[in-house]
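Below is one structure, written out as structure tokens; comments come after it.
Only a portion of the chains appears, each positioned as in the full assembly.
A and B label the chains in the order they appear, each numbered from 1.
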Amino acid sequence: MWYFGEMKLKTIALISTGGTIEKTYDEINGALSNELSVLDIMLGSLQLEGIQIVRVPLMNKDSMDMTPGDHDLIAGTTTAMAESHDGVVVVHGTDRLTTTSERIVGLSANPPVPIVMTGAMRPYELRNTDAMQNLTEALLAVQLLAPGVYLSIHNKILQFPGVIKDRDRGTFIRKD
Amino acid sequence: MWYFGEMKLKTIALISTGGTIEKTYDEINGALSNELSVLDIMLGSLQLEGIQIVRVPLMNKDSMDMTPGDHDLIAGTTTAMAESHDGVVVVHGTDRLTTTSERIVGLSANPPVPIVMTGAMRPYELRNTDAMQNLTEALLAVQLLAPGVYLSIHNKILQFPGVIKDRDRGTFIRKD
């Protein structure tokens, strides 16, 4: 039912796995890498009145470095959390985001609550970044969507399976 | 139907009326006021892949200075735009946001598309602001909500009528 009176405060599991969105800058080697989670700093700069967040800092990896075991672990944790929360948001590197998402669909084609994947093309640490936009949108989308597995990025929602990264345009689209 | 395949690009009317969100700083008198619209700068810093925006810069007023005629004009423009677009977002000062919103409900209790009101407690010009969060959330909410008149602010959706500003906490809640 899509009537909104006062929404009850929903409890959302927020699983972080790393990726560009969380990369920080290392002065010594002059490169961006996944060392510290900046997700808590990002959450601190948002005003979140509709949800209560349960933080699950599962791993902090560039998704290019994820093993098959990593994808399985994230998918398993996500579907488990979906049983006990009003929604799940997963922050993930964009390069292998669709791989993990399709394993989630494989484990749970009809999850009991919305599962929303997100990430960023430009780290939060940058002056110009899509990280804050994508995080805040995912945290709203998980409150509004019907149960299912989705990507929320760049003010757009796509349902899995059948989503691919469009590397030239730096965003995601439907396959075919 | 809440199935999301590839979402068609929705056409959203974005009506700006002023308010805190758009206030700029005047060095001469050292105060924040509504002189120039900063909404286009804000839009330029978002990546919006799911919608096409039709900008309607209707007025640029602190809502404390709005006349009954201003409220009527905004309400009339909003309901007219709702007839010809896939959704309407209205950026409005928070002090009188509920006044305009209830006039919209009075004119059109069952609008054909979602109408989403938003604003900010801290101007975009500030280093720490809720303006970007509220704008990007409103532009996503208008794609996901059923037809109706809503407030989208601080990662929370409230449906009109029956919404009030909570001045102590600096946000909005349902009346009783």
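Note that contacts are C-beta pairs under 8 Å (C-beta built on N, C-alpha and C of every residue); 3 or more make two chains touch, one makes a residue touch a chain.
These numbers come from a predicted model, not from an experiment.
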Hey, this file places 2 copies; any idea how many the whole complex holds?
4
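Here, only the chains that are shown with their structure count from here on.
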Fitting on CA atoms only, what is the rotation between the copies subunit A and subunit B? Please report it in degrees, nearest 5.
180
Using mean C-alpha positions as chain centres, tell me how far subunit A is from subunit B in Å, no decimals.
26
In their shared complex, subunit B is touched by residues of subunit A numbered 2-7, 45-51, 128, 130, 132-133, 136-137, 139-141, 143-146, 148, 150, 152-159, 162, 171, 173-174
